[in-house]
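One protein chain omitted, others in place.
The block that comes next holds subunit A.
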Amino acid sequence: MTPDPDPPARSSTPSARRGTVSMTKELEETEEPREPGPPEHDAPLPPDLATGEHDRRHRTHRPWSARRIPAALVASVILVAAAAALFDVVAVRAGRPAAAWRRHLADELATRPLDDVWVLTGAVVAAALGIWLIVLSLTPGLRHWLPLRSPAPGLRASLDRDGAADLLRDAAMRVPGVSTARVRVRRHRVKARADVRFRDPQQVKDDLTAVLDEERDQLVLARPPRIVVRVRRRTD
């Protein structure tokens, strides 16, 4: 899957709001917001500063997709339908007979009653498609990208879910006793399954949990998922 090249939402970040004020105001504020930001997240801070910093660092919303593909599809359908109707209307005005599809369509629309099964099916499909388009327009999308804690305002980062799974799997393979590991990363939960070839499975499971927790913290995810570990003894 290619990454969506479109930018994320910007409306809720503090610097986006500054973007609307005048240039001189921006110039004055250029250096100011960076002053109080200590590089260490865990450093002890005065309460007001701590909450401000906490707020800024954790307000990492998921980037919102531009919905280019659904928009292109809907635009193409509208374009084709409008162009076909336009050509036929113009042809009829120019004295040619109407196209077969138009006569057929007009005939069907004029004869099929509303309780006809095809009309009802079409209505159900249209309503379902409508709900789907509304859902698409209101949800963020980009479910394949996990937002990361950002080191600075104005910077937004996300990690590919497959990439996170690869890193976690490599960490799991480093645990002694693990012969194979499969990691599945979802948005709120990580499932790790490992085959144990030697050592006590319970001990391997404890080690795996510790290692995966540590590796997950290195991924700096904005919403760290829960890790579920399952081990199985290989008997062959």
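FYI, a residue touches a chain if its C-beta (ideal position, glycine included) is under 8 Å from a C-beta of that chain, and two chains touch if they have at least 3 such contacts; residues count from 1.
Throughout what follows, contacts and distances are computed from a predicted model.
Chemist: Tell me the UniProt name of the left-out chain, picking from "2-hydroxyacyl-CoA dehydratase", "Putrescine transport system permease protein", "Alkaline shock response membrane anchor protein AmaP" or "Phenylalanine--tRNA ligase alpha subunit".
Modeler: "Alkaline shock response membrane anchor protein AmaP"
Chemist: Out of A:V178, A:A192, A:L208 or A:V231, which is the one that touches the chain we can't see?
Modeler: That would be A:V178, which touches the missing chain.
Chemist: Name every residue on subunit A in touch with the hidden partner chain.
Modeler: 3, 5-11, 13, 15-16, 18-19, 23, 26-27, 30, 63-72, 74-76, 78-79, 82-83, 85-86, 89-90, 93, 106, 109-116, 119-120, 122-138, 145, 148-152, 154-160, 162-164, 166-167, 169-170, 173-176, 178-181, 218-220
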